[in-house]
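Coming up: subunit A.
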Amino acid sequence: MKTTLKNECKKLCRTVIAGLCISGSLLTSSLQAAELGYPEKEELKFGFIKLTDMAPIAIAYEKGFFEDEGLYVTIESQANWKVLLDGVIDGRLDGAHMLAGQPIAATIGYGTKAEIITPFSMDLNGNAITVSNEIWKQMKVNIPKQADGRPVHPIKADALKPVVEKYLDEGKPFNMGMVFPVSTHNYELRYWLAAGDIHPGFYAPHKGDTSGKIDAQVLLSVTPPPQMPATMEAGTIYGYCVGEPWNQQAVFKGIGVPVVTDYEIWKNNPEKVFGITKAFAEKYPNTTIRLTRALIRAAKWLDDNNNANRPEAVKILSQSNYVGADYDVIANSMTGTFEYEKGDVRSVPDFNVFFRYNATYPYYSDAIWYLTQMRRWGQISDDMPDSWYKAIAAKVYRPDIYMAAAQSLVDDKILSKSDFSDLVGEDGFRAPQKHFIDNIVYDGTEPNAYINKFKIGLKAGEKL
Partner candidate 1 sequence: MTAVISKKALGIAPMSNNKMIMSFISEKVQALILPMAGIFCFMLLWSLTASSIDTSLGKFPGPHAVATQVVNLIDEHNAERDKADVFYIRQDERNKVRMAKDPSYQPKVRIYTGKETFLDQILTSLVTVISGFLVAAVIAIPLGIAIGLSKTLNTAINPIIQIFKPVSPLAWLPIVTMVVSALYVSPDPMFAKSFITSLITVTLCSLWPMVINTSFGVVSMNQDWVNVSKVLSLPKHVHIQKIVLPASIPAIFTGMRMSLGIAWMVLIAAEMLSQSPGLGKFVWDEFQNGSSQSLSRIMTAVLTIGLIGYLLDRTMLQLQRILSWDKSSAQL
Partner candidate 2 sequence: MSIILDISKVDMVFPTPKGDFTALKGVDLQIKKGEFISLIGHSGCGKSTVLNIVACLHRATLGGVLLNNKEVTEPGPERAVVFQNHSLLPWLTAYQNIELAVKQVFKNKMSPAEMKEWIEHNLRLVHMDHAKDKRPDEISGGMKQRIGIARALAMKPEVLLMDEPFGALDALTRAHMQDSLMEIQQKLNNTVIMITHDVDEAVLLSDRIVMMTNGPAATIGEILDVNLPHPRNRLALAEDVEYNRLRSAVLTFLYEKQRKVEVIPTAESTKTTEKAGIKQNTSSVA
């Protein structure tokens, strides 16, 4: 068992290195690649969850980018992340807008086991944590004020801690919602809570405990994104972490207050990815590259000219078959602003990033960050060597496909070389990242060392 794992690791490491070499060599030598063939599979069905970060799919469809690739795509909203993942695994869907953690968790066999890869990262940021009016009232007194009387940002969970303690003293469980056990939202909410010294609970899958409530001060449970506001309004949860427009919806409905965006928790954090099965990518290589091309173009369109196209995008997203929320609600976060407490509108130009900062490139280091959080909270029960983290990342994140798509877009003169200039020689690891709410630095090349830096969470060698 152990030796096979080791062998597997070695094999993967080789793949990674080979992959890195290929991606490094791309873009430097254009006009070499053979012309991209017609798609093997032309009729595709993609799934999504009603969130603004599905925008690249909607835009690629509405702007005809899919059709330009000879792809005839049907886009279908899904009930929840589980249904969506099962759809991709059982072939009902050809691909989908996924939580970054989903392909990773599926590949390591946490939850449903399946080999899912991602050639395209869909966006950066875009989530926020919202609490109910009642909780906000109690939190607000603990938050320092600016000169104009508005709360100082970012709001840390330190302000929530006394409230949680009060509830626990009264014997009331403090419930919060997130969208999926391996969702960005789960890890962000946990990160934010833990940074404020509130324990969000451990998982222990080897003992059959996947509820994630061991030692928890705040009990996190799964609610599909669009139902978050209604669930909070019903009093089942006191707050939640979710993507847009479901935080702005709470403001508009007057049922809650967003306290912190994920941009403030971790500046320019990777969010959704576009997931397909490995089998699909192998069976339909041209289709895979072509759909990646269409998505890259859509992402570029979304960020073009300093978000100039965003109002049009919002209009498309507000159609009932996409996100379907009111134009104003979606526009609130998509057009560079974010409304916290009613009337407290602040400029957050990078709240939704679709193309800037290499947002679409699937970085290995992003995948590794999710793995570190899975390990931190016990979803990965055992210690794993750094090489394992890298190997898994290389298995799931496929910059080689991304670069092939980018290269052919440049070759076809659809996009220019300068659009990808930062990616020349990219090795898949971002430089150590500093902008976390707790100021802990993340270096993707040293996952175990990173895990050991947290006050709350499992550390190397620990097992529940």
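Just so we're on the same page, a residue touches a chain if its C-beta (ideal position, glycine included) is under 8 Å from a C-beta of that chain, and two chains touch if they have at least 3 such contacts; residues count from 1.
How were these candidates chosen? In short, all candidates are chains of the complex that A comes from, given by their letters.
Treat the numbers as computed from the prediction; the structure is a model and nothing was measured.
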Subunit A in this complex - touching candidate among 1 or 2: 1
In the complex with candidate 1, residue positions of subunit A that touch it: 38, 42-43, 50, 61, 64, 67, 70, 72-79, 83, 86, 90-92, 224, 226-227, 229-230, 233, 249, 253-255, 318-321, 323-326, 329
